[in-house]
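A protein chain is absent from this complex, but the other protein chains hold their places.
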Amino acid sequence: MSWITARRRHPAAGYAILLLGLLLVGAVYASVVGGGSAASAAPPAPANQAQITAGRTIFLQDCATCHGFAAQGTNAAPSLIGVGSAAVDFQVSTGRMPLKESDAEAARKPPQLNPAQTHAVAAYIASLGGGPAIPSGAEVNTSGANVGLGQKLFVTNCAQCHNFVGAGGALTYGKYAPPLTKSTPTQIYEAMLTGPEAMPVFNNTTITPDQKRAIIAYVTKTRVQANPGGFSLGRIGPATEGLVAFLGLLLFMVLVALWITAKHGKTSHE
Amino acid sequence: MSTNRALEGVGTFLDDRLHGARGIRVFLRKVFPDHWTFLLGEIALYSFIILLLTGTFLTLFFQPSMSTVVYHGSYTNLDGVSMSRAYDSTLNISFDVRGGLLMRQIHHWAADLFMAAIMAHMIRIFFTGAYRKPREVNWLIGIILFTLGLLEGLFGYSLPDDLLSGAGLRILEGVLQSIPIVGTYLAYFLFGGPFPGTDIVPRMYMLHVLLIPGLILALVTAHLFIMVFQKHTQMPGKGRTNTNVVGQPMYPYFMAKTGAFFFFTFGILALAGAFAQINPIWLYGPYNAVAMSAGSQPDFYMGMLEGALRVFPAWQWVVFGHTFAFNVFIPALLPLGALFTGAAFWPFIEQWVTGDKLEHHINDRPRNAPTRTAIGIAVITFYGVLWAEGANDILANHFDISLYLTTEIARIAWIVGPIFAYIITKRICLGLQRKDVHLLEHGVETGIIRQLPNGEFIEETRPVDEEARAILESRPHYQGLPEATGSDEEVPAPGMRGAIGKARERLYHVITESVPLPTNGHADGHGNGHAIEGNGHSVEGNGHAEPAPAAVPSGPGQSGNASDDEPPASDQL
Partner (left out) sequence: MSDTNAHGQPGEPARGDDLMADLAAAGEPGAGTGRAEGPHAPHRVIGTPAPAEARTMLADEPEGRAAPRELPADPEDPVRAKRAERVVAALFVLAMLAGLGFIAAYVIFQVHTVNNTLHSNLALGITMGIAFLALGAGATIWVRHLMPQIEVSEERHPLASTPEARAAFAETFEEGAEASQFVKRPLIRRTLIAATVPVVVAPIVLLRDLGPLPEKSLDHTVWKKGTRLVVYGTNRPLTPADFNTPGSSLSVIPEGYAENDDALAKAATTLIKFRPGQLQAPTVMNWTVNDIVAYSKICTHLGCPAALYEQTTHHILCPCHQSTFDAARGATVLFGPATRPLPQLPLTTNAQGFLVAQSDYREPVGPSFWERS
């Protein structure tokens, strides 16, 4: 019989099968779960009529069913007049819009429109009623930003929803403040500026662009920072630490205690 | 040989002055029984020692001061940020002292392990009945140690004055403030004025490095001394009686094992310090009174208190210009207070209900004390519901449950859960007891199939072996309640009079409810004490009309075995 069949009754056979099964499931799951979104890369060129027309076409195709043919809003979705290109760029580049399923909150997913299309739609919406514009590259450039100030502002205005490093948190009725691990500097800027869904608005006269850059610097620097203590355990605080204490440390010590006190030489009982 | 001479020299020197030969020899030959559950307390003990060692290192570098400094150290993300000296020195330990972060992490993991081990140890003691006479004092010491550990941990993780622990201190201040009459004074005295003040960190420091460790050390010493003096309990088994201890001697066996266990504890904590980041205060940032993080939690051992605060509805009573803030001081004081008080009184309640005044040195198997085990599981469920509610926002976020729903579930589960847990656990215990009785009566299946002359197939069984029999037959000995006196037994005994006496009798039956052992002469009864009703069963005085196990119809081939072993039923005490 084959090598594997000969060992089917080995004491470790059960564990090996379990491990193989877990690895297989994990691999399949990881391959089907979506990855991050493509960032809106370069800032858009100033809108021209061609872009606005192209944007209108896309809008009528993908957005008008919910937002209305003149973006005036319907029962299903709010009006987009006056929201500005920043809001559109945020929602579309994070994949939240076009909305796939109606949930407590639109979730980040792989974007459906590419950056050029996104900017076109944004230009079209901006042409309807103005509103905050997509920030330029210079506006989201965090070099020289005061990270300490960013920490202070973040922890005072953002952490109560997004957690102290931006790992996300629960809101009411199924809503949540998403983790900021995948957000590009532009998206963070736009979110602060436009206040998507439940998030409040932080306009440029309240938190100035400089201060926004400080906040972005803090978020982007911290999320890529190494964890000097080892695995981060999610950066959500003591909840996961307690889990590790019981399921890791205490369990290990119990296994050691079982080993130390085992009677060796004893074969199986009755 | 020269080592022997040297040892002889030292021994003689000490003995000449301290008279130790006989006493220390007794100690060296002391027998320690072997069961893995007996090592849970050691996890706590060794974690505590590691806390002392790593803590001493940390005190060399930590500055317990709340005066403000502007940070210009190695962690550049916080450069230019103003913070307390306490936080600054913690950053210094983490990033500018070699081994500092490792010591901080080992210290904090050891604290978590200390509390987890205390919980596991306490649960083991409860479920095996090891708190019974003569060990009630040790049980009480243990509860005090648990409380001290809670406080020690709370003060310890609040020392760095970071955002997360500072929020915890704010909650502590709010709880103190809510206490009627004296609350505001307590809060102002603890914090030296309004929150946060500048006194709390130095005061917690004194409590954390001097007072509470001193108390814990003294109590742990007493705890161990009493345990060694009374000798450890043992699990039931062959050759083990209530008047002996079976195991291995301290020297060299137990010494080596416990030493190995210490190394394992230290080793796994060192690996945890290397691989699992804990309390990353640089990510939390320094405490500031205007900021708050989502998902803020205390360390797990405070989780039950946090959950109680979250679950409680908004009840208050404002009368004559004063506020009774029920919504705060009830959840803060009642659940944990009731738990610890109940635990402290439990050995004495059990003694009163069962009339038990004997010494107990053999542990119970949890299944053989079904009511006690069920009560224990119910209490753990109660604790667990509140503990889970303490992390409800984390659970809501990660498992996509609506936030308010978690609280609403907890508001029901805190009472429904324990009730179900009690019922289910009791049934499971009784079922396991039936399984044991079945084994005793019908033996173990051998896997040998035999065909009878009439064509029927039966499986042969053999009786359980001696060792297993000893374990299966071990049962708690209940002395029984005091008997009534008088010619027709119409005068109840002093402790049995009135409504309380009746309640005591009823509780006796509930607490001692058990599936009786088979009455075929193999029951492990010493016939000590009298059951309330002489119902002819074994000494547990089981008042429930459990059908006699022998009457349970068994498989086709078993009837022969049952009738062979059964003597005629008789009144047996």
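Per-chain numbering from 1; labels A and B assigned in written order.
We take it that a residue touches a chain if its C-beta (ideal position, glycine included) is under 8 Å from a C-beta of that chain, and two chains touch if they have at least 3 such contacts.
As the structure is a computational prediction, the values presented were derived from the model and not from experiment.
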Which displayed chains the hidden chain touches across the whole complex:
A, B
Given B:47, B:63, B:94 or B:474, the correct residue touching the omitted chain is B:94
In the whole complex, not just what's shown, which of B:62, B:87 or B:261 touches the removed chain?
B:261
The one of B:117, B:130, B:145 or B:167 in touch with the missing chain is B:167
In chain B, positions touching the absent partner
4-5, 7-8, 11, 15, 21-27, 29-31, 68, 74-75, 82, 94-102, 105-106, 134, 167, 170-171, 173-175, 177-185, 187-197, 199, 229-231, 239-240, 242-249, 252-253, 256-257, 259-264, 266-268, 270-271, 273-275, 287-296, 306, 309-310, 312-316, 318, 321-323, 325, 327-328, 331, 359, 361, 392-393, 403-404, 407
On chain A, residues whose C-beta touches the chain left out of the figure:
149, 152-153, 156-157, 160-161, 169, 171-173, 175, 195, 197-203, 205-208, 211, 225-230, 256, 259-260, 262-265
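Definition applied: only the chains that are shown with their structure count from here on.
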Just how far, in Å, is the C-alpha centre of chain B from the one of chain A?
41
Which residues of chain A touch chain B in their complex?
104, 146-149, 151-152, 155-156, 159-165, 167-174, 176-177, 218, 221-222, 225, 227-233, 235-239, 241-242, 244-246, 248-250, 252-254, 256-258, 260-261, 263, 269-270
Mind pulling up the chain B residues that touch chain A in the complex?
34-40, 43, 71, 76-81, 94-95, 101, 105, 109, 112-113, 115-117, 120, 163-164, 257, 260-261, 264-265, 268-269, 272-280, 283-285, 288, 290-301, 303, 391, 393-394, 396-397, 400, 402-404, 444, 462, 464-465, 468
